[in-house]
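Here the complex is missing a single protein chain, while all its other protein chains stay put.
In this document, chain identifiers A, B and C correspond to the written order of the chains, with residue numbering beginning at 1 in each.
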Amino acid sequence: MTVVDTSIADQPRYDCRDAYVETLAELAHEDHRIVGVVNDSVGSSKLNSFRKAFPDRLINVGIAEQDMVGVASGLANGGRIPFVSAASCFLTARALEQIKADVAYSNTNVKLCGMSPGVAYGELGPTHHSIEDIAWLRAISGMTIIVPADPVETAAALRWAAAVDGPVFIRVSRMSVPQVYPDSYTFEPGKAITMRAGNDVTLISNGTVLWRAMVAAEQLAAEGISARVLSMPSVKPLDVEAVVAAAEQTAGIVTAEESTIAGGLGGAVAETVVQHHPARVSILGIPEFAPTGSAGYLLDRYGLSPEGIADTARRLVS
Amino acid sequence: MTVVDTSIADQPRYDCRDAYVETLAELAHEDHRIVGVVNDSVGSSKLNSFRKAFPDRLINVGIAEQDMVGVASGLANGGRIPFVSAASCFLTARALEQIKADVAYSNTNVKLCGMSPGVAYGELGPTHHSIEDIAWLRAISGMTIIVPADPVETAAALRWAAAVDGPVFIRVSRMSVPQVYPDSYTFEPGKAITMRAGNDVTLISNGTVLWRAMVAAEQLAAEGISARVLSMPSVKPLDVEAVVAAAEQTAGIVTAEESTIAGGLGGAVAETVVQHHPARVSILGIPEFAPTGSAGYLLDRYGLSPEGIADTARRLVS
Amino acid sequence: MSKAALSVEHTTMPLLGRLPAHSSRAEQVAHIAEAARQIRIQDLKLVYHAGAGHIGGDFSAIDILATLYGAVLEIGPETVADPERDRFILSKGHVAGALYTTLAAFGFLPITELATFLKPLSALNGHPNRTKVAGVEANTGPLGHGLPIAVGHALSAKLDVSLRRTYVLVGDGELQEGSNWEAMMAASQYQLDRLTVIVDRNRLQQGATTKETNDLDPLPEKAAAFGFAVVEVNGHDHGELLDVLSAVPFRPGKPTFVIAHTHKGHPVSFMSNNVAWHHKVPNPAEYQQAMTELETVGQPRLAVSPRLDKELR
Partner (left out) sequence: MSKAALSVEHTTMPLLGRLPAHSSRAEQVAHIAEAARQIRIQDLKLVYHAGAGHIGGDFSAIDILATLYGAVLEIGPETVADPERDRFILSKGHVAGALYTTLAAFGFLPITELATFLKPLSALNGHPNRTKVAGVEANTGPLGHGLPIAVGHALSAKLDVSLRRTYVLVGDGELQEGSNWEAMMAASQYQLDRLTVIVDRNRLQQGATTKETNDLDPLPEKAAAFGFAVVEVNGHDHGELLDVLSAVPFRPGKPTFVIAHTHKGHPVSFMSNNVAWHHKVPNPAEYQQAMTELETVGQPRLAVSPRLDKELR
């Protein structure tokens, strides 16, 4: 049995919103075009310091998500680069037609930042869980969808988004996560990152679940199962090559994400393998309107813990 | 070469909205709880005659889709069975959070009827195309999703929906289609219908594309390729057994639908096969914001014609 | 002082009932006042021991809830499924804690069940769920949903030629959601005069005042222009609330818009009108002080801020 002595599970944990606001402030200092747009979500987006530094450049439209996204589109028309910051559940559910028409189809330079996504709001329940956001946005053409896994990747994704012209959606996690990338990490769309090499089975994950998949791989390694871990921050465009390689080279794929099991990262992977190289995929996610419980409780319940992911992988290779 | 002399392509064509209003009026006569709810969409839903017959029972909230779905949920709370009738693009994009919270999560007895879905609005462009609706709703728990293929199935799905207690979404096609089912057809959720037996390849389709898939099968048969045609009106719940059988018994599956290629029927089939019996699947649908063109032009453009479907099937078996 | 996790020991509220039908107005007002006091005490315990909740908005709304369930709504534990019951829809679903406590106070759920608030698999989620809690009419939480639902219900009553009434409580910040104005147009179009919209006008939202964020004023003019009969009351005065909420229809042919002037966190001195208490949880010292204030006043003190006094009719 291999001794795992520097498990990622033992590292300090970070709320990615902190990296978010820090990076947004840096970007705003560098580029006067950058503004924030919120729906009374200054506090929940941790933007109080940003507002202090740039009082005119934090636009609070009130509790009005449709207007929020429309306003962002108009700001982009005026040459600004708006970063919309709102709870992902409301941003995507309430303003979906604005996202489709005013952002994606209009190809405006709007960055949508879905805060506290997945089941981060735990006990606040399914109305506040944003497990559908990825599937909803994936169905819309022209949108880049990024689910960063740690503060470094959150910052890198923001920097990348600020530099490209066009619509980007970034999930910004609230549930704390360890740092999984080196400080030098830069984000590249459509590229998976191999967090761990392996040839028996592949774990594909992103966001708050990635480190759990990495710990699962540690556990599997201790049993002699060599799990490849692919980080897939870019849900769209997807790294088709990396997925196909995993399908070809390992016995199967486990996808694990803080999302619904219908149409999210798991759906994207499934659509890819059936069209390129059929393979077994187990899709882990949130399959229902979750009952009451904390975010951690819910992740465990749905097998999104290291143990749950490892179990699923074991079943796949057995 | 086999002579195809009674091709479904030569049958008369019907606008399913006619079966829709006829059935809705019948149901309303039978059950006083049934009401219609619209967003200024009386004409586009062909509900003028319904309004004449039941002036109080057609509730027009104006051009206000969020209110429309919320009102429907409240009507259900008051014991009514509301059939919401609106262009599918606006119903699903504009009222998605109401569909999630007030209908699906609240488990209210609301029937959502997405009129003129897919690319039926042709030249009116992507803002009016409803290619995302299936993927959007599939990501939400608790929703039954039905895509009828002809007037008979439209009527049957409505009758079924009126009789069950709970949320149902039904797509009501505008683009005319031949009758593909016998008059005696009854709808069953979660059940595929084998329209044609075959063992070389399987075509899975629904809605306006089903008859095109049937014609494709005729064309393939003429070349000696035996294509199974599965009608899949019930996108959720999906007939897992039928999909798995197709994956096991034929060389691959072609899904063909008037929807986006990310997360729709194709996505549902892909997610099913990778988890049960990996197989090749070719997903046909609308992969982008469509350029200007009529509905027919666009279907052809994206390979959703009989020829396009047959071509894809040929590539799959070759 | 260490804090114990929420348990049945913290569910100490007495079970309150409805007064007999022939009770005087004074008796009713006293009953509501005592109910409101008990609900606040219990709700404070819930939030403190569960370590979560929206106490500012809870306390802002409790006098309204106590008035509705204590003396206005034709609904009780035994008629919770009666099609002819009055409907109350809590649109500002983040004050679920206040709603559960009120429902428990009036017997819709066992008071001891409050001990499950926010716990794994509890029916008492952070936002109300009609499929799990008797007495809840809609799964709210996202703002701007309750008013359209209420309009739908009021329409159903009208179609049924029923006298059942529909009440909906909305936050003032919540009125920034356009869905409300869609619903208000429809309510007026359909002349839903048995629909009463109650605005918890505490002038605070999540992060700031409504005025700083997206001013609702002139709110009475807005509602009037959308076809409502508008009436303003002190939202902590049980008598005013009782009179206005019992007056249905308020103006025949028009839906009613009751602007209930309130203070978030009322009547706790350090919470009242303080935006910080939107979803803050008291520390032990704050808990003790709040509890003392709630227990020592015979009934909740009326709002004292000069702003509020000036603005009331």
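Simple rule for what comes next: a residue touches a chain if its C-beta (ideal position, glycine included) is under 8 Å from a C-beta of that chain, and two chains touch if they have at least 3 such contacts.
Everything quoted here is computed from the prediction, not taken from an experiment.
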item: Which displayed chains the unshown chain touches; value: A, B, C
item: From A:G36, A:G70 or A:G118, residue that would touch the chain that is not displayed; value: A:G70
item: Residue touching the undisplayed chain, where the options are C:S188, C:N234 or C:T262; value: C:S188
item: Selected residue (touches chain absent from view) among B:V61, B:L112, B:I145 or B:V177; value: B:V61
item: Footprint left on chain C by the chain that the document does not show; value: 176-182, 185-186, 188-189, 213-216, 218, 221-222, 224-227
item: Absent chain, residues of chain A that touch it; value: 35, 56-57, 59, 61-62, 64, 66-67, 69-80, 82, 97-98, 101-102, 105-107
item: Residues belonging to chain B that touch the chain removed from view; value: 40-44, 60-64, 66-67, 89-90, 93-94, 121, 123-125, 127-128, 291-294, 297
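The rule is short, and it goes like this: only the chains that are shown with their structure count from here on.
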item: Pair of chains with maximal C-beta contact number; value: A-B
item: Chain whose average C-alpha position is farthest from chain B's own; value: C
item: Chain occupying the most central position, where position means C-alpha average; value: A
item: CA centroid of chain A to CA centroid of chain C, Å; value: 36
item: Centroid distance [mean C-alpha coordinates] between chain C and chain B, Å; value: 42
item: For chain A paired with chain B, centre-to-centre distance based on mean C-alpha positions, whole Å; value: 31
item: Shared-contact residues (touching 2 or more other chains) in chain B; value: 97, 101, 105
item: Of all residues in chain C, the ones touching two or more other chains; value: 129, 139-142, 144, 178
